[in-house]
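So the structure is just underneath, and the comments pick up after that.
Removed: one protein chain of the complex. Kept in place: all other protein chains.
Chain nomenclature is as follows: A and B, assigned in order of appearance, with residue numbering initiated at 1 for each chain independently.
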Amino acid sequence: MIEVNELTKVFRKPIRGEGLSGMAKTLLSRKYEEIRAVDGISFAVPDGEIVGYIGANGAGKSTTIKMMCGILTPTSGSVLVDGLEPYRKRRQVAQNIGVVFGQKTQLWWDIPLVESFKVLKEIYQISENDYAERMGFLGEVLDITRFLSQPVRTLSLGERMRADLAASMLHNPRILFLDEPTIGLDVLVKEKIRLAIHELNKTYGTTVVLTTHDMTDIEDLCSRIILLEKGSILYDGPLKSLKNRFGNLKTLTLTVPAETQAETAPVLSPDVAVSEDDGRLVLRFDADKVPLEQVIQYAFRDLRALDMKIAEISIGDVVKTILEQQEAEHAEKV
Amino acid sequence: MLKKYKPFLRAGAMDTMTFRFNIMIWAVITVFQVACLVFLWLAVYRSSAGGMTSEIHGFTFREMIAYVVLTTVFNYVTFNNDTLWFMNMDIRKGTIGNYLIKPISYRGKFAATSFGSLLTMTALFGLPFYTAALVTLRCLGFLPNLSFPAFFAHLGLFLLAGLCASLLNDVIAYIFGVLCFYTTSTWGLNSLKETLISFLSGTLLPLAFFPAGLRDVLSWMPFAGMSQNPVLILMMKYDLAQSLRCVALSAAWIVALELLAKLLFARAIRKVTVQGG
Partner (left out) sequence: MRYVHLYFTCIKRSIISRLEYKKDTIVALFSFFFSNFCSLAAIYFILQAIPALAGYSLYEVGFFYGFSMLPIALDHLFSDELWLVAYRRVQEGDMDMHFLRPVPVLFQVFAETFQPEGFGELILGAALIAVCASNLTVTVSFASIFVLCIGAIFGAVIITSLKVAMAALAFIFKRSGPLLQVIYNFSSYAKYPLAIYPAVIRALLIFVIPFGLFISLPVDTLLHGAHNPWLLSLAIVGCAAVFFALGVWVWTLCERRYESTGS
């Protein structure tokens, strides 16, 4: 159980003057500008939930994660992890959480992977039985057994990330914080990692908080998402209702004969937007307002479609739309 | 043509300025260190056969103190240099490749950075400290050879010798940096470099104390030009002809070492092995 209450983090950053003369001035006096990286956010994550934490770069995702695992202290507000404040009760909390920062490895670079695990076994006081059981589980779901005896520096990025994940799960933490666990990985490895997180959550009921830029991660894993922008929460709730906010949006992409063109095409309804994209026709509509069947008929009969592709609006499109709207509103205010 | 190195020169200058904190600490603690050295020399001269007024290897006690103070300031101003560490980083992370495809010379980048650092250090730190040290030492009679207006000629040569010392230091650091291709023991390399320079340049002890044979060899090596010679030029322990000879020797060594550095770098880059994957 994680409870975040009115959490705020303000960074002070020295303002540097331009060029050499500005530099000389900062030598004498230093001014600071305040950056509100996280601005009064509140939410709670019950046990066993997988929460996706999304937002643009610099939205405050990593800052929040770091406060939740105790390596940043909030400027105001509080975080409670199983009732403890992680930045005060660091050691107690550490025993119950696992953390992976995608950009940085926590493994020892020069030694065989299994030696790193042996050290972690001692650090977290994992019993022989638990250790064997966990290694069995992780070896299978993350497929790390093959390269256990290789030094970490010889591992590929995908292997290293799986190794890092295994290291963070070794002590069976009740909560797992994953900061961009799939960054820079190929589709197959991403797939494997998602599967492992899913398995872990199912088998041990581990709570998972993950940040990502990959919307497939979110769609595959998260029952709930928190959308962050400029330090504030824009949306917090189930993935499905975020989509529903935009109705049952669908896109039909049609391959049509040359004589069919967007401007001259017969109109079915004002609710069906017709546009051209790379020689193909694209129809966008809300399936709750105009039945899908009707649109398909229209496509074949009136537009003489040769082929078609139906797509639901993707979560990426939704997030993009929300952020664009937010920006437009912001621009209007200014 | 040199214009494209300007950003690196600025970077070197700026890096140096951000170490305001370090400079302040250095100033406070150095007083302690110099004081301790003063006491060591005090004991040495007291213990010598001729007592306090004796001259050991051409140095009176007062000159020795002036020498200690001025080499300390000189080394701090001149040897502000991270070339070895940056090269090590570029080699370890493989970013060295990025520089090889840019239209600037990798060596030139470091020379420009260290020149920028020398300029700011001289302006910000050297100017006040040299002035203070020279005025104080002169007034206390620790610089008996100092006489005007000849001093200004020596000052000019000193600045030139300082520039040479900085360039020599940078090219030596670069040569040690090339060795990072072969070993990851950067700390070991760096300490080897610093010991080598501090021992052979006369920082640890004026070369006059060394046995005759070694002294003769060292008088033809580049090291004396990195600390002892510039300071002795400033103290006017060398006459103009001697001073000019020192600067010329340093300049010749810069050319020779740059060539050596080029050669070694070309050899090393052929067997680049990037770590990790």
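Following the convention adopted for this analysis, a residue touches a chain if its C-beta (ideal position, glycine included) is under 8 Å from a C-beta of that chain, and two chains touch if they have at least 3 such contacts.
In this text, all values refer to a predicted model and were calculated from it rather than measured experimentally.
Which listed residue (B:W26, B:F86, B:Y106 or B:F151) would be found touching the missing chain in the intact complex?
If we include the chain that is not displayed, B:W26 is the one touching it.
Which positions on subunit B touch the chain that was left off?
Per the touch rule, subunit B residues meeting the hidden chain are 21-22, 25-26, 29, 32-33, 35-36, 39-40, 42-44, 46-49, 56-57, 182-185, 187-189, 191-192, 195-196, 198-199, 204-205, 209-211.
Give me the subunit A residues in contact with the hidden chain, please.
The missing chain touches subunit A at positions 9, 11, 35, 37, 57-58, 62-63, 66, 69-73, 90-92, 94-95, 97, 99, 101, 104, 106, 108-112, 115-116, 118-119, 122-125, 151.
Here, only the chains that are shown with their structure count from here on.
Using mean CA coordinates as chain centres, what's the subunit A-subunit B distance in Å?
The answer is 51 Å.
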